[in-house]
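Let me give you the structure first, and then I'll get to my questions.
What you see is the complex with one protein chain gone and the rest in place.
Letters A, B and C name the chains as they come in the text, with residue numbers starting at 1 for each one.
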Amino acid sequence: MQRQADALRRLGLFLARRLVQSIFVLFGLSILIFTIARVLPGDPARTALGARAPQETVDRLREEMHLNDTLPVQYTYWLGDALRGDFGMSLVTRRSVTTDIAEFLPASLELVIFAGVLTLVGGIALGTLSARYKDSWVDNLIRILSYAGVVTPAFIFAIIFLLVFGLALDWLPSIGRLSEGVPKPPLVTGLITVDALLAGQLATFWDALQHLIMPGVALALGSMAQEARITRATMADNLNKDYIAAERALGIPERVVMGRFLLKPSLIPTISIFALDFAANLANAFLVELIFNWPGISRYGVNAMLRKDLNAITAVILILGVVFILMNIVVDLVVGALDPRIRLRAARSD
Amino acid sequence: MLNNASQPDHAVGRSAIDPHRLAQIERRNRRERWGRAWYKFSRNPLSVLGLIMVVTITLMAIFAPFVAPYPQHAEPFTDFANASKPPGGQYLFGTDEIGRDILSRCIFGFRYALVMGVAVLSLVVPVGVLLGLVAGYFQGTIIDTIIMRVTDIFLSVPPLILALAVASVLQPNLTNAMLAVSLMWWPWYTRLVYGLASALRNEYFVVSAETIGAGTGHILFREILPNMVSPILTKMSLDMGWVVIIGSMLSFVGLGVQPPTPGLGTMVAAGARFLPDQWWIAIFPALAIVVVVLGFNLLGDGLRDLFSAEES
Amino acid sequence: MSEIVLRVEALKKHFVVAHKGLIRREPVTVKAVDGVSFEIGRGETVGLVGESGSGKSTIAYIAMGMYLPTSGTIYYRDRDLFREKKRPLDLKREIQIVFQDPSSSLNPRQTVRQILELPLRIHQAGANRLEEVVRLLDLVDLPAEVMHKYPRQLSGGERQIVAIARALATRPSLVVLDEPTSALDVSVQGKVINLLIRLQRELGLTYLFISHDLSVMRNFASRVAILYLGRIAEVASTRQFFENPQHPYTQMLLSSIPVISEEEEKLRPAKVVSSGEIPSPVNLPPGCSFHTRCPYVMDVCRRVDPALVEVGDNGHVARCHLHEQPLAQK
Partner (left out) sequence: MAETPLLEVKNLSVSFRVYGGMLRVLDGVNLTVHAGEKVGLVGETGCGKTTTMKTILRVVPQPPAVINSGEIRFKGREVLKMRQRELTDMRGQGISMIFQDPTAALNPVFTVGQQLEAAIRYASAESRRMPRQEVRRRAVRALSEVALADPERLLDSYPAQLSGGMRQRVCIGMALSTEPELLIADEPGTALDVTIQDQVLRLLHRLVEEKHTSVILITHTLGIVRQITDRVYVMYAGSVVEVAPTRRLFAQPSHPYTQGLMAAVPRLSGGGISDGIPGRIPDYMNPPTGCRFHPRCPHAMPVCKRQKPALLAIEDAEHQAACFLYDAPERVRAYQQEGGLT
């Protein structure tokens, strides 16, 4: 009991400290983004209105956007709005950026979570298989495949899938999140598959899942291959550790040594890389989203960039930053749960 | 390395001071070291394959005008009579929708891919390494805090999205794409080098140099830096591949190399419109990207194996 | 004793290892060195012995200027080593160190020549460095060809000898030897020790010798100081230290050493059998810090920290209530 309370208290302290650190990082990030948006050449008001807009309109907008104030003042205005969740209007959609993000972020999350599950399950399974049958044909095959996976960018997979399964064979739907005419489930989480299941609309769930497969797999293959390689390398490395020899020397059967005593320490690097890949995929998905016309946040962000829609650009980067930082905290928590040494080190420093 | 030949032998001791002989011995030692390293590297056929790929691609990129069957197709050029020809005798990889030879354009595409990689790395590596080195050596001081907090901020967003943002604010062209990628890439070197430097600063050879009275410059560049050449080189080789991918992603959305200049990403993007019927327009440039990345990855892995074997 | 080369005075070094509490962060300290004083005369080899946590290496590192003392100080020939914030070059020249593990103390990316040239460049401007490198190698009995080799091409013993040559390159008068043979195999440590003895004789060096190996200490040091948890337990000339140990901890240490002859067996005080763990230096026991393991523990030991008292000739002192006259036991 005492130990549990202690552990909880330590967890609380850890989270508190990480959150404080994160706020500093986010603050710095906001300055960085603001700098990119304002200091680089070009007049945001002119950009927003287009080259043909009359000068008076531009001047009025400049006034509205506080562009005539000094940069630090501009920054405070901008930050104040951002903290209230107000990132201004999007030039692309002509809606509030916050509304846009609320719509597009769940679509991206659904895609990335689906890809993440594939990555983790596939990567660990392939890596373990490869390490277990090291130097056999299974191992060699997996290694060659994972090499191919690592060096091929996701958008090339996406194009090939689209070509083969979408267009040539026509097995899977290749555009958007749902087919036309399929009823949308009531909005709860924003993830259509989950919402459909919650509402019991199995047909919708099935359709949404089919839409997920191609972009999800295209996105997952790269990180899956990466995970498989890391898992294999760590396992092969740990297999030569003295503690494995010691456990074998004690007469513990091979199946227990491999499945328990080897697996757990070997998962630590895999998991830490996975969580970071997961967050990075949110941004790296933009070409996959473009190719499959998936209404996700990074496609939105890139469109905003191509149109120089500064409000949307800053908001998207900030949101991705928040997700990235959160995932970093999750990594620390998960790795801490797996590895007592890290837990102990953290405990010693409070 | 265990070696029998180093038994003390006093008889020849003094003769080594002859500068001529000295230089000779040093040359011989260097040759032996390279020979041994090459022998180990060449044990792994995949590493050698990677090296061959990288060298071939580089040579093709440099001599593109002589290697490509139709060098003029890399410039503004149309030949509607031969548009959208499938791969075959005259055009090995086929032609695109306005009749340009895809093979020639891919060979020129290597050029821009490599230029981008080399330019980005030669900007990013010195800056990133220097900052990491200084921060790592002065660990725990205000210098460390400033450098590493700034680095953390850059690392708090996926690098691609920031590069896209910067590139989009600037004029879309190759130079600006390289600048944008460089701006986001240095922190990864800073972080790598920081970790290495803060471990190396506690090694006793660094402490020794300090107790002897060596200056900071000597310690940073003569004692610490040479000991992290291998991880930096390995990362550089792997990063060449990444930069090529990122470059192609930027060109895909129109933020990199501008048409009609043949960027591999641009070509894939343009070709994607003609799927699935004229598949070769998109697929061959895509394969070209994969080949470049594969070459550098194989080379990078080979280097890593070589270095880790050197150390044990 | 002749001229004093090094004088350590009431030296204390407390490390902050962690902080307690969330808002008011109280430091948690380790008292690595807690009030140590001793002197080294010219041409002497003073041995500092102790187990982990005894603070012996910390004292060496403070002498080298790698750490600043928390309080107290060290004098080199009446010059306070810590008066200036940064140690001047001429003092660095005088005091050099040989570290425990030569595979860490020699830069793996430099040849022996580059390694030996660094101190020459800094301290012997104008000298013919190549000749000087050859002279140094000759001094330590290594062939001149070694200068082209990288450390990994040398055996462990040869590496340590190169480290010794580097320490001598500045022509120091005091050399700190931080466990110079404990990373080496038994069959080569003798060579290194004998080399050090010869160099001391030829160059008039003074050694501060840090070691946990009492058998080596017996054959090398002229005086021995034993440390336990940051404090001196006993100091004696080597002969007295081994033949007539006074502190129970010294006796326990001697009785724990595995020996290979009957003759040595007799030197082991059989009645003091090792027991108990070495306490963590973060939570030092009150009173005498050895009382948790001492077979002769008395009531007073748990309360009062004993002082160093004279127990024999030639400055033989021990910190133990057994040797304090009845005064303390009241």
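Everything that follows uses one rule, which is that contacts are C-beta pairs under 8 Å (C-beta built on N, C-alpha and C of every residue); 3 or more make two chains touch, one makes a residue touch a chain.
Note that the structure is a prediction, hence the values are computed from the model and not measured.
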Q: From the listed residues A:20, A:51, A:83 or A:249, report the one that touches the chain absent from this view.
A: A:249
**Q.** Hidden-chain contact residue, picked from the options C:253, C:294 or C:311
**A.** C:253
Q) Which positions on subunit A touch the chain that was left off? A) 135, 239-243, 245-254, 256, 260-261, 264-265, 268, 338-341, 344
Q. Where does subunit C touch the missing chain, residue by residue?
A. 51-52, 155-158, 185-191, 193-194, 212-216, 218-220, 238-239, 242, 252-261, 263-264, 267-268, 273-275, 277-278
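Keep this in mind: only the chains that are shown with their structure count from here on.
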Q: State the chain with the largest centre-to-centre distance from subunit C, centres being mean CA positions.
A: A
Q | Chain ID, smallest distance between chain and overall C-alpha centroids | A | B
**Q.** CA centroid of subunit A to CA centroid of subunit C, Å
**A.** 54
Q) In whole angstrom, what separates the CA-based centres of subunit B and subunit C? A) 48
Q. Out of subunit B, which residues touch more than one other chain, so two or more?
A. none
Q | Interface hub residues of subunit A, defined as touching at least two other chains | A | none
Q. In their complex, what parts of subunit B are in touch with subunit A?
A. 149-150, 152-154, 156-158, 160-162, 164-170, 241, 245, 248-249, 252-255, 268, 272, 275-276, 279, 282-283, 286, 289-290, 293-294, 297
Q: Enumerate the contact residues on subunit C facing subunit B in the complex.
A: 64-66, 89, 92-93, 96-97, 99-101, 104-110, 118-119, 122-123, 130-131, 134, 137-138, 141-149, 152-155, 158, 163, 166, 170
Q. Where on subunit B is subunit C touching in the complex?
A. 1-3, 6, 8-10, 12-17, 19, 22, 25-26, 29, 203-205, 207-214, 218, 222-223, 226-227, 229
